[in-house]
Structures are given as C-alpha cells and as structure tokens.
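The complex appears here minus one protein chain, its other protein chains still in place.
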Amino acid sequence: MSKISTQQFQEIVENELQWADEAGITLDSIAEGKAIMRLPFKENSLRPGGSISGPHMMLLADACMFAVVLSILGEVKLAVTTNLNINFLRKPTPSDLLGEGSIIKMVNRLAVLEVTILDSSTMKTVAHATGTYSIPPAEAP
Amino acid sequence: MSKISTQQFQEIVENELQWADEAGITLDSIAEGKAIMRLPFKENSLRPGGSISGPHMMLLADACMFAVVLSILGEVKLAVTTNLNINFLRKPTPSDLLGEGSIIKMVNRLAVLEVTILDSSTMKTVAHATGTYSIPPAEAP
Amino acid sequence: MSKISTQQFQEIVENELQWADEAGITLDSIAEGKAIMRLPFKENSLRPGGSISGPHMMLLADACMFAVVLSILGEVKLAVTTNLNINFLRKPTPSDLLGEGSIIKMVNRLAVLEVTILDSSTMKTVAHATGTYSIPPAEAP
Partner (left out) sequence: MSKISTQQFQEIVENELQWADEAGITLDSIAEGKAIMRLPFKENSLRPGGSISGPHMMLLADACMFAVVLSILGEVKLAVTTNLNINFLRKPTPSDLLGEGSIIKMVNRLAVLEVTILDSSTMKTVAHATGTYSIPPAEAP
C-alpha cells in the first residue's frame, strides 16, 4: 500500500512544487512502487512542429518518479534526482500525457525508477525515462 | 560564425517556445557550435530543500542545446531531441543558472551536444547534460 | 513465443559474437520480449577491489538486449545499439551474473529495452541498464 495518498501528494505539489502545480499535473493513482500521473495539454507547452516539448515530458517523468519514491518511503521530500536519462520515441499529439512510473530497485539509499510516457489520445508510448533518486540517510528505509 | 543571432533566437522563443519564454530564458551569447543561456531565478522554480528543481535544469539544458543546433544549421526548427541524459551534481543556490552548451559532434543527421549548468552566484557546476538531436533530412548540412 | 530458440542464439554467439562467446555468456531462457542470460564468473573479469568490472556488466546488458530483440523479430542480426545507459548500484561478489532483459516498447524501428543485472549468489540487483536498438528497415516488424 502506498505510504502517501494522491491527496497528500497533491498538497505537496501545491505547497512545495509550484512549477508542477502550474503545469497542472495530477496524480491519478498511486500504489506502493507505482504511480500514474497526468500532464494536461496546454497550448503553451508546444514546440515547433506542433508537438509537446521535451522539457514537459521530462517534468512529467521527474514528478512521476518523485511520487513513486514517496509511495514507498512516505514524505521524504528531500530525496533528490541524481541522474535522469530519457529517450524520445514518437511525437505526441496535442493531448494530455500520462506517466506510468514504477520502482525498479531500491539499493542502499539509491532508488532506480522508470517512467513510460503515453499519449492519452492514442495510448502510444512517446518517451521512456530512467532515473536515480538519492534518499537522505535520516529518511532511508 | 553563428547562423543565428541572439535576437533571432529570442524571437523563436517568443513565438514558438512559450514555455521557455515563460521561464524567462535569455540567450546571452552564441557562436557556431557554442551558446551561453541564462535561466533567471524565480521563486516558483524551487523544490523542497530550497534548491532549484531538476526539471528547470533540464529545460535549460534542452533549450541551450537547441540554440547550439541552430547556431550551426540556421533556423532548423524541426530538429528534435532523441536522447537526453543529465547528472545532477550539486544543489544550486537560489540564483540564476547558466547553461554553457557546445556541440560535440555532428554525425550524419545526428548532433551530439553537451551542456554544463553553472550556479551564477558561485560559478560552480551544478549539473551536466548530454543530448542527441535528430536533424530532419531536408535541413541536414 | 520467442522467434528464436536459446540454441539458435548460442549458434549466433559462437559464429558471430566471438567476444560474447569468449566471455562465456549463456542464454538460460527466452520468451517473446524476455531473456535471461548468464555471465559466468572468471578471475580475469575482476577490477581493483575484487568486484566484477563495469565493462563485463555492460557486455552482459548489451548481449541480453540483443537476445530480447531477436526474440521478437527473429534473426535480425543487423539491429544495432544506438544508446545504452547503465547505473551501477552495488558491487557484485565474485559470482556469476544474471541479466534479466525485457522489451519496454517497440516504436517504429526503435526498440527500447531494459536489463536488470543480478548477482547470482545473493540475488541482489547490482546494475540496471536501458538501451535503444535501431532495426534496419528491411527487417522491421
């Protein structure tokens, strides 16, 4: 079971992650080690060619990984990303994006996570990210 | 010599990269294969712990790489990122960030680029990113 | 069902991947989109500190991804790695390593794969790799 509810996560977003709040991300569902997050389509997230910009997908990937970390450890707000690698696979259509994040492994104080980013109108994968989060010693499991 | 001026780049940002425009990025200088870009500090880019969020650094890295690509090819707006890898090295202080981007290699229609992200008040490196951009055939050099 | 058997893969290794053959890799099991590969422990794969070297883990990751690609497409020998990203998580003990590879997504002619590398004597994860393979047009699905 997740150590944090979708509502608790949204409160963190509102109070401490203004940029994610402004982007309008919502945590659709959460379970221990899993999270599904939505990034709503906005006109101002487009790039030349009419598709959603890479940085918006990176924002979704990073926020989704953060939710997965909290689902396992509770409110470990000081966990920080140490590496993020993303492959862009297909241009998204102008639609909401979904991030499906999951934990790959928690090793010592390092969490390895992955996020698949889907175009919500075609349900096709548009990007895939892997990341590592470092957990502060006091908050490690 | 750069195939695009800082002013031409800022016009692309204003007209076609609204998210970068809203973040307030400015292209401080550009030469062929090199670009220095600034991301101004804003309260809403913070994350828990008081440092600037990872997605803001990724935004700076990606936009800086885009400027470097245009410095070489001119207004190839349809060039797209295919891979981005970023290592976060040190927490930035609440200051403007500088991205120093350069081309590593242009191979066929693939540009490999790197960006070092510096904290403008300490001039210490806070992150380093590598990325690949795919150039559309019609616009390849 | 896999489009290639473990025996067919071992023949490719013997005939065309001498370096993998010399390393002694064996494909323990294969299904469509999944492969489990073993890299036997050898004294000459050690690095200072007595643990198995990073390049041996990269070799296992890359060969395991290749097996996963062939499990889906059959004998597409000309598929090539375009990006590989690996996080090293824990020092392996001097033991065989296991690579558990799986396909994340096949998008157009690009396969995205991941491999978790386990220490066979502790069954703990020691590394995690993500990679992209480009499929030649004539052999794409």
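The letters A, B and C name the chains in turn, as written, and every chain counts its residues from 1.
Operating definition for what follows: contacts are C-beta pairs under 8 Å (C-beta built on N, C-alpha and C of every residue); 3 or more make two chains touch, one makes a residue touch a chain.
Owing to the predicted nature of the structure, the values given are computational and were not obtained by experimental measurement.
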Absent chain, residues of subunit C that touch it: 12, 16-20, 22, 43-49, 53-56, 58-59, 62-63, 77-78, 80-88, 91
Sites on subunit B contacted by the missing partner chain, in the whole complex: 83, 85, 87, 89-90, 104-105, 107-108, 110, 112, 114, 116, 124-125, 128, 130, 132
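Assume only the chains that are shown with their structure count from here on.
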Centre-most chain, if every chain is reduced to its averaged C-alpha atoms: A
Approximate Å spacing (C-alpha centroids) for the pair subunit B, subunit C: 34
Geometric centre distance via CA averages, subunit C-subunit A, whole Å: 28
Multi-partner residues of subunit A (each touching 2 or more other chains): 83, 85, 87
